[in-house]
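Omission of a single protein chain aside, the complex is shown with its protein chains in their original locations.
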Amino acid sequence: MQTITLGIKEKVFEGVARVPVELDGVTPDALCGKSADEIKELKVWWGNRQEKLGDLFDVGVEGSAEKPDDVKIVCKGDFASVKRVGEGMKAGEIIVESDVGMHCGAMMSGGRILVKGNAGCWAGREMRGGELIIEGDADDYLGAAYRGEMTGMTGGRIVVKGSAGDYVGYLCSGGEIVIEGAVGILAGLGMKGGRIVIGGDAEAPGGEMTGGTLVVKGKVVDMLPSFRFEGEEEVEGVKLKKYAGDLAMGKKAKGVLYAP
Amino acid sequence: MAELLIKNGIVFDPINGVKGEKMDICIKDGKVVESVSSEARVIDASGCIVMPGGVDAHTHVAGGKVNAGRLLRPEDGRKGLEPRTGVCRACSGYSVPNTFATGYRYAKMGYTFLMEPAMPPLKARHMHEELMDTPIVDKAGMPLLDNNWMTLQYAKSGDVEKLAAYIAWMINATKGYGVKIVNPGGTEAWGWRKNCGLEDPVPYFDVTPAEIIKALAEANERLSLPHSIHLHANRLGQPGNYETTLKTYDLVKGTKPSRKRQVMHATHVQFHSYGGTNWGNFESKADEIAKYVDQHEHVTIDLGAVMLGDTTTMTADGPMEYNLYLLTGRKWTNCDVELETGSGITPFLYSGKVAVNTIQWAIGMELALLVKDPWKVVLTTDHPNGGPFITYPILISLLMSRKRREEVMKEVHSVINERALLPTIERELDWYEVAVMTRGTPAKILGLHEHGKGHLGVGADADVAIYEISPEETDAGKIQKALLNAKYTIKGGEVVVKDGEVVAVPEGRTFYVDVRYEDEAVWKEMLSDLEKMFKEYYTVSLANYPVQDDYVPKPYVIKAGAAE
Partner (left out) sequence: MPTVTDVVCPLCGCLCDDIRVEVEGNAVKKVRGACAVGRAKILGHGRLKSPLLREGDELKECSYEEAIKRAAEILAAARRPLLYGWSCTVCETHKVGILLAEVLGGVIDNTASVCHGPTVQAVQGVGLPTCTLGEVKNRADLVIFWGANPVEAHGNHMRRYSYLTKGWFRPEGKKDRKLVVVDVRESRTARMADIFIRVEPNKDYLVLAALRAIVNGFADVVPESVGGVPKERLVELAEMMKTAQFGIIFFGMGLTQSRYKHNNIEQAISLVRDLYAFTKFAIMPMRGHYNVTGFNQVCTWQTGFPFAVDLARGYAWYNPGETAANDVLSRKECDAALIVASDPAAHFPAECVKHLAKIPLVVIDPYPSPTTEIADVVIPSAVCGVEAEGTAYRMDKVPLRLRKLVETEFLTDEEILERLLDEVLKIKGLQ
């Protein structure tokens, strides 16, 4: 087991501006077996310049690993303006002890990310596999597609203990998203497959969905006028109304929406 | 200016009858010359193939429709990201690259001339703005002139003289190169969400596509333009359309060419060579088309070959793009242009698992291999409709290697053995034939060979491609690699690509035709008709319509008609 700690240096965010640092490429796959000195030499983007990782972060390494599965990266300090943490990771584990910036776990296909605080927009964007757990809140576009693409998340699992923003699971076609709290507008927008469960309230859930299952246990604001009521069912111990839609999309709409 | 001596290359220069001879090419002041001084920079091309710069006779690279394609597809944009270098601007895109990437990537493949084939006249300025930003290569654009209300009216009254006057005015106003025709009549009908077959009258205009095509061919020859009419026929992409295609070719059989060339260039013919009556019995009729082309002198074709993979389809043929959208359910853009034309765009995945796509893939290559005379065929994918131009090396390697074709045919839908002809074809193109279809033929068809393009004779533009590969090489992978990244590309006497990297980015020139129509009485009548159109129906004024010289900072003007 190799445990790598990245502690962000205070000077990074001490100016008037908070220019984000971007940590794509700093994944268990990339760091596996590397020494602290080697890791410090890695280049990361900070605004329009590349800097040595060691100049922006205090780097510690304990133990060693043969394969990425046995690598754990622990992020310490305020990561709210650190973007792309765990982007594209395939294996191993990343723990962020604070809030984390945008694109955390984007395009990940394996491994596990645990965020102890809140996550910025596009967490788990285009996720293919693995697990992303956010103990705080998630911002907009959780598990969503990139602009213009036909599909978003296709596999893996995202769990949010708090609430989430707008467009949860935009164009989702596989995998699972579970949010214990409330969400913003249009959760499951255009979803074609997979499963999204929302513990709290939701606004206009399931817009333009043509497949998959979307469960809202809290209150629905702006229930869309283009769903067909199909009776009541019990889902995860809660009695809910079952709807088919979104019939705005015409005959191809095969989505299932459960709501109170 | 600098002198260059390209030594010991194996040269393929079809227009000058050079078929793989070891010879030197001398360059001075941007032109090919007899000899150079001992001061000349020497490029050692031993072990390499040397050809004139490639000429793409039909590629959608610039203008409102192409840009709408880029805007529609940020997901395509992020596929081709390349950072700014000391020489090059930032690049993006795969099937719809930004203008900089277009210039660089073509230059890397040894291409030095591009013809944008679908300029909506009202948006001509936009196309020129993008051509200005397309580095290295020379280029030109053809205005769409077949669904214009003026054309429809003159075609209906059979007034070829006024039509010729109108065409002359439009080519000058748009700084265009020739007469482009796209689904004549059908695009106007699309203004009402309708379409037109070859003999159907256009709604409200009471003229048929066949009459439009004939009138435009006559007017084109009346003006003695360097290029013939450039035709995207009716019924593109529909099962059984090959009969319409052949009927269309027959329309101009009797039209007398004004120059030593075809009277009709039929474009992206792959999309027009379909048999069957529905998608279930869809089949190749490439053999029928090839037979016709070999037996007649008045028609030339380009392939519009399909390469398997994701791309963006775009054409002025609005109804066709809508039908394609209905098939895929993907996103769809349409833009109709007042009094003139239209356009549609939708992304498309050509999949070897899909029977129809597999047959389409076969047909493009069948046309290249079944037409016996390579001087009648131009190699294109109708970029990006059949596939992005960056796939040309794949296409060429398939045409040159039966072995590679057989490998791929094993992977694709088995329908290829029943409803396509490719499995029965043994022919492999050689380097000379490739040079003909990518240099000699396109230059001659467009009339550019008289202006220094497509050959390496003395006086020609010093546009040269040097590929690091032996003419004996038969390995498809090696052919593909050599063609994708030229060892050298020389543009106007300047080395722009070295070892597959862009090393210099001169601005290319824009070619346009300055054509005069000489009968003043007819000219005046046409102008009065035109003024009425602008006053009452266009939403821009006549004074603001013609493209100003500011948009063509590096012009090359070809005179035609009475201006010649």
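Per-chain numbering from 1; labels A and B assigned in written order.
By our rule, a residue touches a chain if its C-beta (ideal position, glycine included) is under 8 Å from a C-beta of that chain, and two chains touch if they have at least 3 such contacts.
All figures in this text were calculated on a predicted structure; none of them were measured in a lab.
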| item | value |
| --- | --- |
| Visible chains in contact with the missing one | A, B |
| Contacting the left-out chain in the complete assembly, out of B:D200, B:D336, B:E473 or B:D519 | B:D336 |
| Selected from B:T59, B:T99, B:N147 or B:N385 as touching the chain missing from the view | B:T99 |
| Contact residue for the chain not shown (choose from A:C75, A:M107, A:A138 or A:L189) | A:L189 |
| Touching residues on chain B - with respect to the absent chain | 62, 64, 66-68, 70-74, 77-78, 80-84, 89-93, 96-100, 122-123, 125-126, 129-130, 133, 149, 191-193, 204, 322, 325, 331-339, 342, 345-346, 536-541, 543-544, 548, 550 |
| Chain A residues touching the omitted chain (full complex) | 15-20, 45-49, 81, 102, 121-122, 140-141, 146-148, 185-186, 189-190, 204, 207-208, 222, 224-229, 245-251 |
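Heads up, the rule we're going with is that only the chains that are shown with their structure count from here on.
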| item | value |
| --- | --- |
| Centroid spacing, where centroids are CA-atom means, of chain A and chain B in whole angstrom | 45 |
| Chain B-touching residues of chain A, taken from the complex the two chains share | 146-150, 252 |
| Of all residues in chain B, those that touch chain A in their complex | 72-78, 329-330 |
